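Note that one protein chain is taken out, while the other chains of the complex remain in position.
We just call them A and B in the order they show up, numbering each chain from 1.
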Amino acid sequence: MARTPRRHRRLVLPLLCLLSQGATALLFAIFVRYNHETDAALWHWGNNSNVDNEFYFRYPSFQDVHAMIFVGFGFLMVFLQRYGFSSVGFTFLVAAFTLQWATLAQGFLHSFHDGHIHVGVESLINADFCAGAVLISFGAVLGKTGPAQLLLMALLETVLFSVNEFILLSLLGVRDAGGSMTIHTFGAYFGLFLSRVLYRSQLEKSRQRQSSVYHSDLFAMIGTVFLWIFWPSFNSAPTELGDGQHRTALNTYYSLTASTLSTFALSALVSGDGRLDMVHIQNAALAGGVVVGTSSEMMLTPFGAMAAGFLAGTVSTLGYKFFTPVLESKFKVQDTCGVHNLHGMPGVLGALLGVLVAWLATHEAYGDGLQSVFPLVATGQRSATSQAVYQLFGMFVTLGFASMGGSLGGFLLRLPFLDSPPDSQCFEDQVYWEVPGEQEAEAQRPLRAEEPDTQA
Amino acid sequence: MARTPRRHRRLVLPLLCLLSQGATALLFAIFVRYNHETDAALWHWGNNSNVDNEFYFRYPSFQDVHAMIFVGFGFLMVFLQRYGFSSVGFTFLVAAFTLQWATLAQGFLHSFHDGHIHVGVESLINADFCAGAVLISFGAVLGKTGPAQLLLMALLETVLFSVNEFILLSLLGVRDAGGSMTIHTFGAYFGLFLSRVLYRSQLEKSRQRQSSVYHSDLFAMIGTVFLWIFWPSFNSAPTELGDGQHRTALNTYYSLTASTLSTFALSALVSGDGRLDMVHIQNAALAGGVVVGTSSEMMLTPFGAMAAGFLAGTVSTLGYKFFTPVLESKFKVQDTCGVHNLHGMPGVLGALLGVLVAWLATHEAYGDGLQSVFPLVATGQRSATSQAVYQLFGMFVTLGFASMGGSLGGFLLRLPFLDSPPDSQCFEDQVYWEVPGEQEAEAQRPLRAEEPDTQA
Partner (left out) sequence: MARTPRRHRRLVLPLLCLLSQGATALLFAIFVRYNHETDAALWHWGNNSNVDNEFYFRYPSFQDVHAMIFVGFGFLMVFLQRYGFSSVGFTFLVAAFTLQWATLAQGFLHSFHDGHIHVGVESLINADFCAGAVLISFGAVLGKTGPAQLLLMALLETVLFSVNEFILLSLLGVRDAGGSMTIHTFGAYFGLFLSRVLYRSQLEKSRQRQSSVYHSDLFAMIGTVFLWIFWPSFNSAPTELGDGQHRTALNTYYSLTASTLSTFALSALVSGDGRLDMVHIQNAALAGGVVVGTSSEMMLTPFGAMAAGFLAGTVSTLGYKFFTPVLESKFKVQDTCGVHNLHGMPGVLGALLGVLVAWLATHEAYGDGLQSVFPLVATGQRSATSQAVYQLFGMFVTLGFASMGGSLGGFLLRLPFLDSPPDSQCFEDQVYWEVPGEQEAEAQRPLRAEEPDTQA
């Protein structure tokens, strides 16, 4: 059996890449066109001022989001001692594929008219957001799935993400700029249900590789820090221009400072000897960005952002310490990166915070800006209370799509020809990568002599 | 005694985090409000064009500054072989705390009206600047202070930073956009005086850890390069819009190229065998950004920027080679990162350069732009010479605040319950962090076998 998967893999991954690329290219040729701000003829037809091109309002934020997806997520997952190539490499592959596929899936639902999908900088941001959700799910199954499985997962998840997003934003009129629901809650529970279906009772066999070494933890901090600094751009990238983007960035900034402080406090408190745990710092400190994903465009107030961030950092750190083990032992969910703690719980909290802040919205607090944040309330089609109920409903819709989609995905990924790594070869780059020095190294030294910088 | 600090630490760090977070949250709730450009009602009240929102002029620069603080400073200090977790982790903690606290301290002094502090993107930039000063001071005491000490240092330094900044910019009418005085000179001498008070005569016991390994030097270069590329944004982030930001970025760019060339030249010259020293490249090459912090918004000319950068790189490299040892042996100042060479001397040089360029300011050279750069000179309230004298005075005020503040801070940080690391455990992550593989590693190999990639 050891040889069959390898021969399979030799064809499955390339075939999947080539087939999916062929299909998206064909669909692009038929359906995808430049939008009004991107097309030479259309833009110049209206005698527009260049200052007004959407590009100048959104492209800097887009680039920050782009850095979060590829640098942030990619390196955050490099913490495993022998899975760095796969973490950053599969992030690269899966995200690149998702960007194409999400342009189509979201395009058909959001910007399809006159028989064409019209793309511009907002398409890029939305596609990156979808890639964010897929990478969150990847975090749950990191080390236990091969690249062909991940591509299939992305294929399915992108479709469901787009449908869920469409239902929330377009049909239900839910507000969720930074995606507490559509990105974090969806991505986390999709990944967790998927991981549940792929449960490995024999994962012990690879447990010695499921930890970090000194330098892999430093690489992971690159991911953490890039996610942390650019999160204000993430939440504000798709919001209304002007005060909307400005306020969203500000709220996210304060929320993240608070989640950082609570994470350090809790990490020291829950450890036996008062020392800090890198896993908490790398992850839970980011929960402040997740928890204001829905509400940061609203009049949350700087204090509100801070309180939310504090709570999220606390819940997330406690989750890593106390809930992750239970999740595996009781619920048979093996969550490699702890996405339940960083995206799942803070995402749900963020959705609930959005319910609360929407419920509190008044004409007095928002003035004419109410039109931008809650257009249906501003035009009198809904009361603030009604908006809050829709927000809550949106969360349950998201949980439903994520759990069903993740379960379905799990069964799909169990297809035997997808070349899943064996239980004894999880968290191991050599299964999928040519690793430098593997021959010499294998012959030479015993396992776990590989922490070169940590001995006293 | 070995057990008492650990029990202390278990409570001191979390308590400090929670108390300070509680206090800032309370003050935020009472005092901090969105400003006119961030508030939904206020922004829409005036029928503003979104193009005019300050966000679009300053947010991209802010993000670059944000990257410098967390990626740049954080990774620059990772050069120590066994202190990477602390370098990047404590940078994270201390900067996050400072961002909150500086919003308040600077807000009360700069943007307090009608009983409230009004925040927007400029508040974010200013808070990040204050965090920069605190991290410079951190560089002086790196490896010799625990996180609780650093939080207290940040608490004190932020207040003094804000007062000094207020005196210079608001009371004295001094120009210092990129902070040669307010950030670099202040941060460096605060840290150096603090380090003087905390002088450890027995630091030899930890000397074997006070050096780099091959990969830690590469991590540090991540910090260097991010600081280098984004420094034009740092100096230009708070300057006047239009030509002001444009010119500042340009001057900083040229100054940095020159400090890089002089650093390479001098590093090879002063070494015994013509080889380059990573310490110089990682640090002194950045001195060009520091030295034009005051003058880059002025009509410095590209040549002037280049000459200044060249001088700064030279002085800084010579400082690392010849002055740092003297600083420790004669002045009993142990300056781990050599902040005196990168921020202290170039900061003072930058202040003096500002004196010179202000003195040379004429209506002819600045035209109507004089109003933006030297408003008091443009309106005739001051002559250029008088402005130059004020600039010089501002430097001495800064040195005074920094030296007194740093000394005070040093005595504060000697409070015994703050859990300073013992002399034999400086520059060591394991004191404050759970380090992967420490048990196996400790049992296994002798000290300093940890340079795995450098042996021939």
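Simple rule for what comes next: a residue touches a chain if its C-beta (ideal position, glycine included) is under 8 Å from a C-beta of that chain, and two chains touch if they have at least 3 such contacts.
Computed from a prediction, not measured in an experiment: that's the story for all the values here.
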Practice problem: From the listed residues B:170, B:202 or B:271, report the one that touches the chain absent from this view. | Solution: B:271
Quiz prompt | Absent chain, residues of chain A that touch it | solution = 6-7, 9-11, 13-15, 17-18, 20-21, 24-25, 28-29, 32-34, 37-45, 48, 50-51, 53-56, 59-60, 63, 66-67, 70-71, 74-75, 78, 81-82, 84-85, 88-89, 92-93, 96-97, 99-100, 103, 119-121, 124, 147, 213, 215-216, 219, 222, 430-438, 440-442, 444-445, 447, 449-452
Quiz item: If you put the missing chain back, which residues of chain B would it touch?
Solution: 51-52, 56-57, 60, 64, 81, 211-215, 217-218, 221-222, 224-226, 228-230, 232-233, 241-247, 249-250, 253-254, 256-258, 260-262, 264-266, 268-269, 271, 273-278, 281, 285, 299, 301-303, 306-307, 310, 364-373, 448-449, 451-456
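What we mean here is this: only the chains that are shown with their structure count from here on.
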Exercise. Please compute the C-alpha centroid of chain A, do the same for chain B, then give the distance between them in whole Å.
Key: 32
